[in-house]
Structures are given as C-alpha cells and as structure tokens.
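Yeah, one chain of the complex is gone here, protein chain that is, but the others are all in their spots.
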Amino acid sequence: MLKDSLDIYGDDLHEECGVFGVFGVENAPNLAYYGLHALQHRGQEACGISAFDGDKLTTVKGEGLVTEVFNQQKLDKLSGHIAIGHVRYSTTGGGGAMNVQPFSFHHYTGDFALAHNGNLVNSKELAHYLEVRGSLFHSSSDSELLAHLVKKDKSEDMRINNIMEALNMLEGAFAFLIMTKNRIYACRDKHGLRPLVLGKLGEGYVISSETCALDIIGAEYVRDIEPGEVVTIDHHGIRSSRYSQYQRHLMCAMEYIYFARPDSDIEGCNVHSFRKLTGRYLYEQCPTKADVVIGVPDSSISAAIGYSEASGIPYEMGLVKNKYIARTFIQPSQEMREKGVRMKLSAVRSLVKGKSVVLIDDSIVRGTTSLRIVRLLREAGAKEIHVRIASPAITHPCFYGIDMSTREELLSARMNKEEACRKIEADSLEFLSEESLLKAGNRSELCMACFNGCYPTSLYQNKLNKE
Amino acid sequence: MLKDSLDIYGDDLHEECGVFGVFGVENAPNLAYYGLHALQHRGQEACGISAFDGDKLTTVKGEGLVTEVFNQQKLDKLSGHIAIGHVRYSTTGGGGAMNVQPFSFHHYTGDFALAHNGNLVNSKELAHYLEVRGSLFHSSSDSELLAHLVKKDKSEDMRINNIMEALNMLEGAFAFLIMTKNRIYACRDKHGLRPLVLGKLGEGYVISSETCALDIIGAEYVRDIEPGEVVTIDHHGIRSSRYSQYQRHLMCAMEYIYFARPDSDIEGCNVHSFRKLTGRYLYEQCPTKADVVIGVPDSSISAAIGYSEASGIPYEMGLVKNKYIARTFIQPSQEMREKGVRMKLSAVRSLVKGKSVVLIDDSIVRGTTSLRIVRLLREAGAKEIHVRIASPAITHPCFYGIDMSTREELLSARMNKEEACRKIEADSLEFLSEESLLKAGNRSELCMACFNGCYPTSLYQNKLNKE
Amino acid sequence: MLKDSLDIYGDDLHEECGVFGVFGVENAPNLAYYGLHALQHRGQEACGISAFDGDKLTTVKGEGLVTEVFNQQKLDKLSGHIAIGHVRYSTTGGGGAMNVQPFSFHHYTGDFALAHNGNLVNSKELAHYLEVRGSLFHSSSDSELLAHLVKKDKSEDMRINNIMEALNMLEGAFAFLIMTKNRIYACRDKHGLRPLVLGKLGEGYVISSETCALDIIGAEYVRDIEPGEVVTIDHHGIRSSRYSQYQRHLMCAMEYIYFARPDSDIEGCNVHSFRKLTGRYLYEQCPTKADVVIGVPDSSISAAIGYSEASGIPYEMGLVKNKYIARTFIQPSQEMREKGVRMKLSAVRSLVKGKSVVLIDDSIVRGTTSLRIVRLLREAGAKEIHVRIASPAITHPCFYGIDMSTREELLSARMNKEEACRKIEADSLEFLSEESLLKAGNRSELCMACFNGCYPTSLYQNKLNKE
Partner (left out) sequence: MLKDSLDIYGDDLHEECGVFGVFGVENAPNLAYYGLHALQHRGQEACGISAFDGDKLTTVKGEGLVTEVFNQQKLDKLSGHIAIGHVRYSTTGGGGAMNVQPFSFHHYTGDFALAHNGNLVNSKELAHYLEVRGSLFHSSSDSELLAHLVKKDKSEDMRINNIMEALNMLEGAFAFLIMTKNRIYACRDKHGLRPLVLGKLGEGYVISSETCALDIIGAEYVRDIEPGEVVTIDHHGIRSSRYSQYQRHLMCAMEYIYFARPDSDIEGCNVHSFRKLTGRYLYEQCPTKADVVIGVPDSSISAAIGYSEASGIPYEMGLVKNKYIARTFIQPSQEMREKGVRMKLSAVRSLVKGKSVVLIDDSIVRGTTSLRIVRLLREAGAKEIHVRIASPAITHPCFYGIDMSTREELLSARMNKEEACRKIEADSLEFLSEESLLKAGNRSELCMACFNGCYPTSLYQNKLNKE
C-alpha cells in the first residue's frame, strides 16, 4: 500500500491522529510545534496547540499541515510552560474546522483543553446520555464527550476521580491529554490500542504518541503509559492512577506495520526493526527465487530490505516516489492518464526490465493501488512479479480510529488469495501470517481485528457491513 | 471621528456585528453571501454562514472580510433553502477563531445554529447559572449562552416556549437569529437597542440587521422586528410572538450617527437623511460664518452637506481618504511619520489654504483623531477651524455592543467643551444637542446612554470606570 | 460612468498608469511605497519599485495592488537614496508579468531603470527600427523601446543628449522616469498630454504623476514639469533641458474629468474644484427642475455637489457604493442577477421614491452602466430621471493611454443625443459643452480628441475603427 500524506489514488489507509504535551518547560508551545511536526505523518488534515500562560488558555488551530497552520506570528500568540497539541486525520466526526483539536472549554471552575487520538465505539450512546442531561455539543468529536463527562458532576474543580469515572464510561481506543492551568492528565485506553509515551525534558515532562517526537526536541524516553492508566503531571512531578483493573496489551498492529515512523519505538520495539523482521519472515514463510527485491516507498522499504537480507536477493530502488507531491498538485485528467501520465510513483526501467521481481508492500486495502503498481512494473518490463505483503490479509474494517474502506471494498473480504492475486495481476501473492507478525514484535498479543475480526470491544451501533 | 474598516489611528468606534438570514429561497447561502457583503461595514473581523440542506447543517466561517473568508469553493460547500450569516467585530468574548459566528450545535433532538448582534450585560451571571447546572462552554460568546438556555429544559425539540423563556433571561442588547432545519427564529431585545428588519423575497423571507442588505438581493422591505418580539419563519409563513410585555424603542443613537450605512432605513428613517438633518440642526444651533464646510470622510459627509445646505456655505472635498487602505498596508514608522508621511487622510491645500473652515465630524471619542485632522488642515493652510460634532458629547461607555474606549479615555468624560476645544486645537467646538438628535430622527426616544449615562438596564458587574 | 478599481460591469474607462520618483532622501523606496499607494487609483493591475543602493539596482514588482505586491519583507529588499515606482493598468503591451514596470536594464556602462505613464503611437515603427539594428525585446512595452533608443549609440554612459535624442523619436503621450545610480531624468511629452509634477522633500526631490502623492509624504509642490522638458535630478540639484521647441498644453481632459484624485492639482487647477464647476456649468447650460441631485459615486460626487449649489436642488446620497468590493468578490450568477441581486451599487429607495432626479455622471462610454443605473433608480421609484454628463459626448477612441472601448462600442459614436437618451432609458440627457470644460479649467486648451477627433499627433498604424 502506498502511504502518502497526499493520497492521490484514494486508496490508502488513513492515519488517525497524534497527540503531544509539554509540562514545566519554557516555551512549551514552541516545543509542541516541533513535536507535532515530528508526528505530522499521523495526521495531515488539521492541527493545533493549546497553551496556558497563568490562567489564560489560548488555542491556535486550523486545517492544514503544521507548517501551513503555524507561522511565527501565530506561534507567538502562544506562551507559557504548559501546552498540548494535536495533528488530525478525520475519523469520527468527519472533517471541518469545528472538529479541529485541541478543544478548549470555559468553566467557572477553571478553563481546560483536550486532545484525543483514537476512536470510541460508544460515542452515540454517550452523546445521548449527556444530551438528555442538558449537554449541548459544538462538534461531533469524541473529545467533546470526555469533557462533558468529566464535568457532568459539577465538582468545583478538575479532580482525578472525575476523570477516572469519565474514562470508565468510554469504550474503544484512545490516548487522551487533558490540560488544566497547572496539570496535564495523560490517559490510555485499557486495551492499550493506541500508543502514548512519557518523556523527560530538563525539569519538565513530555507526552507523545510516538518516541520520534521526543527525539526531535531532545527529550529522554521514560516509559510507555500503561493501558488503563492515567498519569498526572504537575509541579509535584508525576503520579500514576489506574482507572480500570482490566488491562490488555492489544496495541494496534497497523501502528507497527504502517502508521508509525520507522524511528519510533512502540512498547519497547523499534518500528523499522519490526518491519525488517516482517520482511525476513515473509521470505522464510515462502522462499521465492527472483532477481530483485523492490519495496513500495516509503513504508515498505524496511520490510523489503529485511527480505533482501534474508534471501540474498539484491534490493533495488525499482520504484521511486516524487517527494514534491503537495496539496496543490494539479492531478492529471483522465485523458492525460490514459496517455500514460504517471503521478507520484515511477518504475525504473533499467532496474526492472527483464527481471523477476519480489514486490514488498505493507498491506492491501482495496487492491487498486496494488494493481496499478503491478501494471507499472509490467510496463517497465518486469518478467515476473511476486507480491509479498508484510502483514496478514485485511478482512474486517477498523472501528478504533483507522479509516479503512468499508468491508465491501476490502479486497481480501471479497476474495481468497488466489482470486486476489489474479485481481491485482500478480504472478504470485503471499501474506505474512499472524504468528509471524507477533514474532516480529516479540510479543504475545496485538489487536489484529482487521485481519481476523476479533474485536476487543463490543461494536455497539457500528456495523460490520454497510446496509 | 474617522470611520474606517481598517482603523489605523486606533481611535475609532468599532462596529459590533451584523446578522442576516434567508428562508425558503433557492441558493439561500449564496444570498447570505451577498447580504453579509452589504453588511460588511458592521464587522470586518470575521464572518460566517450556516445552512441546512435537509437535516445536514454545514457552517463555513473564518477570520477576515466576506471576500477573504469565502471563495467559490467554500461557498459551494453550503447549499439548501435556509441559511443564516454573521459579520463580526469582537465585543464580548474577545477575538479569536472560537468566537466566530454563526455557532452550530449538535443535539439528538436536532441540530441548530445561532447568530447574534449586540451585547448582554448579565452574561457572567448566566454563564455561572448554566455551569453549575452542567453546561460547558467552548467560546466566550453570548450566543452560546442562549443556545444552552434554550436547551436547558431538555425538551424534545426546539419550541417557541423554550426560546421565549430563554430570551426573558437575557439582559442587554440583542438581535438574535436561531436556525433549525425547518425554521428561523428572529428575536429582538425588549428595549429595541439593535435593529433587525424583515423582508420578502419571492416565496421566501429575509432577515437583516439593515435594509441595505435587502436592497442588494432584490428583497422587499416588510417591517422592522418589534422590540420584545420573536418572529418565527417556517413553511407556514411568519408568526409573531411577544416574549415580553415590556417594550421600549430605545434604538442605539450611534446606529443613526455612525454605524449604519447611509442607504439603510432604521425604524422608518433613512440614515443619510437623518445625518443631513443633524448637519442642518448643527448650523441652526450655532450659526457660524466660514468660507467652506468640510466633512470627515466617509461617515460625516451627509451631515456636512446638510450643514452646507442650511448655511449656504459651500461644501468642499477638503479631506480625501485613500480608498485602497487594506489590512496588508505597511504602516509608516514613527520616523516616517515625523518626516510627514500621512496615512489614509489628506487635506487638499488648494481648497483649504487661507480659508475659514467648518469641520463636521460625527463624534469625538478620545479626541486624538480630531487633533490630527485639525493639525492636518492647519498645515494645509486653514485660517480658522470650527469643529462641529453631529452628535452630543460622549461621556459614558457603552455596554450594549459598541467598543468605545474606557471612560477614562473619553475626551468629554474628562473635560468640558472649552477644554476639549483647546485639546483638539480647534478655534471653536460645538456638539449637537440631544433634542436635535431626537428631532433629526423624528422620534421621542433613542438610547443616548453614552451621552447622558441613562442606561436602560442594570449594568450588573460591568463597571463605569476601570478599577 | 461608474469608476471602480474593480470593474464589475466591464464598462469603465481604465486608468492608465502612475509614476513616482524619489531622489536624495533616506529610505527612498519606503517613500515610493507611500507615493505609489496614493497613486493607486491610476492603475490597480500591477506595480513595482526600483532602487539603487550604491551601484546595486534592485527591483521588486508584481501583479496586484501596492498592498498586495509589497509586504514588509519585500519592501526591505529595497534600500538607498534613489528610487522610482510605477502603478499600472495595462495599455500597450497587454497584461502579463513581463510588462510590469519599472523595467531594469543591465549594461556595462551602468545599470538603469525606467517607468512610463502614457502611450506611444509609433511604437511598432520604433520596434522595427530597433530590431533591424539588432535589438531584442522581452516585453511589449513602450518603456523598453525608450531604453533601447537611449542606448542605441553605445555611448559610454547615460547622457542627457542621448536621452533628448531618444525622446525626439517618440510620438504620443508620456511621462517618463529614467533612473541611473546617481540621477533621475523626468521627461514629459511635448504635447503635455500626461501630468508630471516636481516636489521638494528635505534636501531631496520627488517626481509624481499627481500632487496627491506629494502631500501624502509631506513633500512640497514645486512646479509641473513642462511639456517637452527633461528635468535632471542629481546631487547638484535640478537642471532643466528642453528636447523640443514644439510645445503645447494639451493636458488630457479625462485627467480632470475622471482619472485624477479630487485632491490633486493639475497644472495649477484643483481637480475637485474643476469638477464642481462642471456641475455648475451643466446646470447653467440647461437648467432643469427636479427634486434631488444624485451623483454616481465616487468620481461624479464633486460635479453633483456643484450642480446642487448652482441649482439649489438638494444633493442626496441616492446611490451608494459598497466599499468592500475586492478582487476576490464572487460575482452573482446570471440566475442570481435575474432574481435581483445587485452588485456594487444600491439605490436608496427612501430618498428616490416618487422623486424627480437629476443624475450626474462624469462620462458615458458604452452606455451599459448608465442604463443599469437608470433602471436601478426607476426600480427604487424615481419618477423622472434627467441624466447630466459632466463632459462632452465621447465619440472617438483614445490612443494616448486610456483604455476606452473601440469606436464601434462608444454610445455617442453610434447615435445622437436623442437616440442615446432613449437607449439609456432616461427622461432627458445633456452633455457639458467643450467650452464649459475649458472654462472649468480656466484654460485655453485641453486634449479633447475623444470628444471631437482632433488628435494632436499622427495616428500611424492605429485605426479609428476596428477592421
């Protein structure tokens, strides 16, 4: 699958969101800017930063990349020692300016702000529960729900008990940051579906969806927030509370396979190393003879190199992606495309011509991109094309924050491996096994619902099939 | 006073807001665009339009002028037969994207949107009242208060009784539009402080802060909404309800003097004609001999022509305003200004030199602009400068939506007429009397609180003087 | 005629250009910015500034208004004590970035820059003359021609003799500024068709198309450049040279009638005063009884006030222009327009209804705008509409820099006064006589070629009628 910030084929998995928080460091909003920039791959639709300077809560947010939403002037509107930020790809709630995070709330007991990565499965139920109690919603976002739940008991200020009670009402995947004028609460769902890590920077603390954002600001990794844990950060330091005795470690497999940056470590495992191992296991599962190994850039390069190392088949840069693709790129008309105008991916004829190719991709969603890439390689003269997918076949939609297609559109929900192979016009097609996936992460469990339909929560009103 | 969309001297009265609604007409959002454009003088900071297409409520809004916030693509996001819009200058709540209107709310009983012109004096009290009952606010806007008040009783849908009950809790100045998927409610405060008119367009209806926006879209003026009235517009037509038996006609005098467009009629009186009469009465109050009458462009031109007609002294264009001033204009540095670089206003030497001048201005706030203009005319060679203000002296701040300076900064709050005359370096200074103001409008009452301190409501926690 | 920077009806005369130069003053480019801003009405399509800092010639230019092309960063690229600037409406050469002025040239004898207002009638002949001698042109601009003519003799540096010889080859209307690293040459055509004035600012000098730009930067008016004169400004002061013994004073009448800012003085006569007199003479030529006098904003207001003063008929603001019209305004669709959506001009019903109106306009080009305005007033209830044009009927196209329509499209070239009156649906129509025009300017001659076809130069290949 061709991962791209600017999905031109319309066939990608979409990143969900990233959150970032800074406590107790000078110029916290500036650090949040660099942190969000490092998390940009998790959401390119919108972003924002909220900061407290004393009692004063200010939020700057908008639609676009971090470098589009913020300029020096806008960043200068933010000041103080405490800030949270968010990058977003629209999941629940759809797009639109009103859903851009962080959300800020005014309350006589003190203003506060929230940022959220993940997706709740019982949001409709919660919204109804709150509306009949008098709540009124601006957005269609899960984050607003949490704010109302926390405040529903009219307590005098923000207390950990309120937050823990509220978190217990949420079902689904989440990594939440709640910021008051003197605290940040960092919360992770009890299934451990979304990543969230704690770092240390000087006297202060940093919270981030991925470790790559710690590195970029020179912060030191401390530990992952635990499933079912709330970490409270204030001037006393950090305290841990557990809002649920239930606890699993069902990290979303797609974080490793596709979403996360290769330089991040998730729950102790480096993402690039994970991917290299998936490439290795792909070869071991089904050794194939070929002249070259080619990876679909950028997310499948690690797996391709792993395959190459395991097989001894040389890795070649047979597919090249134009790195100047931008939102303002004028897409070729149908007529242009028929005439052969390619868009963001080129096959390198001199490396491919007459060769038998092992093509490594991280996943297949609808199959349309795979078909295009196979054809691209054929036109460039590839003799044989053996597609190897560095994850199991996706057969079920995700309800925890990943915008896959509907089940009807998923290639592997509609057909078996042989049919799929013919559909994408490959000479052979293999998927990584679930066992190999766990082995690559050196762990006993992952959320693999999209591969096997074993959803860790009730799905409430969410439907497996479109009606 | 030099009225300008782009206040470079920082000394203007600021417009508050304008609202516009369309019901039962095709392309309602497009008409709202043209209506808002005609109301642009009422607020240049931000604007937005909300529209229902069936059940689907969409809002496009942002900071900037109507022509900046909307392009064809953004306007095309809106569709349907019912829309409300808003232009805004920040009053309560301060600036910032979160306060840009209309506000839209999601609720299981049906989504709705609000737009508001005016200012409440009991907003802090209402916010506290609601927060202790569990409300949570995104913005610091009065509009959000009304939404929560309307919804506080958890009724199954939006009912006129809920709205009337909610309106009765509001104290201050307002013209409110509430839009549900099949209705617009148009509400005016019981003191009649802010204008709101009803028009007819084909089979549908239009609601606007001023009549000039009816003209621009070819709608026919029907009547002004009455103080204390709610007009409900739906597919049955219009119905009138009165939420309060208390009713006055205390239209803000500044609407006539300065804010409204000269081509608008407010409660039956044309604004340009009103202003011409103030010029006439200024002359009659205190006949002055002079060579030329000069008005401060643009808002004082009508009064200057009235003065000229009454006195027989020729009206000359002795002050000219650069009409290309834009937000992006690079302001001259202090050094440049000292060297004589003017900004937006020029005196015409050949019309002014050696002349005795009657200078007509609509009002004086802090006096700094008046001083600058007097000096500009002196440098251009004026022999005598007699300043005539087409309204009484401003001595009290406004709490109903007009952003004057604080009382400490008001020229006439600090000094009497003679002192003020010396301060602005004029040869003489006269203000219009309150009686003449009423006579110009041919009416028995106006809100003249900024001239005489007679506020029509309690001021609650608002303070006359800064502490 | 409705003058507007943003011509929505497509029926306006178009301004040609404005030039501005500063010599011997600190921050010359900054002053040029303010000067150009004051000349913005002369050209809104593009603008630019060239400046020498020592030997280094830098130019910043682009398409758009002064406030659009320049921001602080771009203005900061320019420095030094000598600068020239230009605002442009496309005449010869058409639009496009390559024709944006000033033009800068690199030459081993020293770099130089040019800016030009006006239009040559023998540009095709000159281009051919130069091309067969080896010249190569980037643009289709007259300014580039002059540069090549000046340099055609390969003299070692820029000499006044080369410039004078070059100027003698030009036929048509021009006000030229030529800037070398230590001089500005200011040149005016020998017929005196385009204005150009000299001002003094501290120890330095300023050159401008109009005096309004002197006022804005605090410069003192010295005198108009004479027809056929070159003024050389350098560190010795100013010197005058006369490149032609032929000299007339055929200032373009349209400068007074329509183009120039009312606060400018052209050859000793204030533009606003001139226009007031045309209004007065219009009444005296043909006294008409009516209830109100209305002027088409903005350029006809002065004449309307003059008419009102002469006739005693009150002047009313019966037409109001929306001042927020911008380039990004979304124009109403045909369907919207048929439904009655107006654009930039509104008639004020309460001032017009049932009234007999004298409508003052400065000129009629194609007649389509006049027809629209007459209909607008009729729809607003005007009983009678007597159109009075403050200039003679336009019957011939201009070849000296004013972008009128072709002769075929000119209303008065196609029909006599009675036919024209019916065409625009007025109750009566009168034009100012040529004699009154001269009397308003208190002068014996003006270029009135567009009224009477008496062109002061040969027309060369330019055609009176389109073929």
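As written, the chains take the letters A, B and C, and residue 1 is the first residue of each chain.
What we mean here is this: a contact is a pair of C-beta atoms (placed from the backbone, for glycine too) under 8 Å apart; a residue touches a chain by one contact, two chains touch by 3 or more.
Given the structure is predicted, the values throughout are model-derived calculations rather than measurements.
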Omitted chain's touching partners, listed by label: A, C
Among A:49, A:66, A:121 or A:186, the residue in touch with the chain that has been omitted: A:66
Among A:169, A:348 or A:438, residue touching the chain not depicted: A:348
Sole residue of C:76, C:131, C:220 or C:284 that reaches the chain not shown, by the stated touch rule: C:131
Interface with the undisplayed chain - residues on chain C: 58-59, 61-62, 96-98, 103-109, 127-128, 131-140, 147-148, 151-152, 154
In chain A, positions touching the absent partner: 5, 27, 30-31, 33-34, 37-38, 40-41, 44, 65-68, 70-72, 75, 201-202, 212, 215-219, 221, 261-263, 265, 270, 272-273, 276, 298, 301-302, 305, 309, 314-317, 320, 322-330, 332-333, 335-336, 339-343, 346-351
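We take it that only the chains that are shown with their structure count from here on.
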Most distant chain from chain B, judged by the mean position of its C-alpha atoms: A
Centre-to-centre distance between chain C and chain A (centres being mean Cα positions), rounded to whole Å: 59
Chain C residues counted as touching two or more neighbouring chains: none
